[in-house]
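Sharing a structure here in C-alpha cells format.
Apart from one protein chain that is not included, each protein chain of the complex appears where it belongs.
This part shows chain A:
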C-alpha cells in the first residue's frame, strides 16, 4: 500500500478532493482526513496507482472509475439491527411517544446499503407503527442506494442479523420479513412501500421534510468538525419539536455547538430528543 505518512500525500489528497468536487460535484473536502487517507490509499492500491496524483489523473479522464472510487469513499458495511441495544432503546423510550402522532416521518441519513432503513421498517411494523410511517433513506452513493432499495442481503449474513434482531427486543421472527432465493435473503415488499430511497448530501443539500425520528449512525465520525456542525444543524432543523435523534455508538454531541439543542434520552445508546 502506498505511504500515507508523507507531506506529498497530504498535498495530493487535498488536490484530489478538489478535483472530485470540480468534476463530479461530490464534496469530500469536509470529511475527516484521517479516515479518507486510509480509504484513498486502499483505492489507489486497488487501481494499481502508486500515488494519489496518478489516481487523480485516472479518475478525471476515466469517468467509469468514479463509481468504484465512490464506493471506497462512502460504503459502510453494516448489519440489520446493528448495536441491538440501540433498537431496544428505541422500543422502550421512543416508540411510546411515536404512538401519539397520527402520521410519522423518519429519516435515515447516510443509509449506505440500507440495513438501518430495513431494520427500522421491521421494528416499526412490530410496534404497530409502520402503516402510518414514511421512511426517507438517503445517501450520496447511487450504487449503494440501488442495493438498499433492492433489499437483498447475502444469506450468510442472516444468522447475525437474526441474533441482533432477537437482542433488540423482537416481537416476531426475522424470517417473517424475508424470503430466501438465489443465495440471498430478499426483504418483504410490503415493508418497502413505506421506504423512499433518495439521493441527498449532508455536505451540500438542505432539509427536505419535518421528521419525528432521525437515525444517522456512523456517518458523522467520518466528517470533520465543520461538516459535522452542518449536518447536525440540518438535523435540528428537520426534527419536529421533541423529535428524536439517534447517533452511532461512539458519536456524541459533546464537541458540538448543537449540544444545547438536544436532551439525552438514553445516553449510552446515543438517543437524544430535540428541546
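Here are a few things to note about the model shown:
Keep this in mind: contacts are C-beta pairs under 8 Å (C-beta built on N, C-alpha and C of every residue); 3 or more make two chains touch, one makes a residue touch a chain; residues count from 1.
Here is the rule we go by: contacts and distances are computed from a predicted model.
A chain of the complex is left out here; the name its UniProt entry carries, from "Amino acid ABC transporter membrane protein 1, PAAT family", "FtsX-like permease family protein", "(Fe-S)-binding protein" or "protein-glutamate methylesterase", is "protein-glutamate methylesterase". Check A:37, A:143 or A:201 against the missing chain and you find that the one touching it is A:37. Note on the undisplayed chain: of the listed residues A:56, A:113, A:141 or A:218, the one touching it is A:218. Interface residues of chain A facing the missing partner chain: 3-6, 9-10, 32-35, 37-39, 76-77, 218, 220-222, 224-225, 228, 248-252, 254-256.
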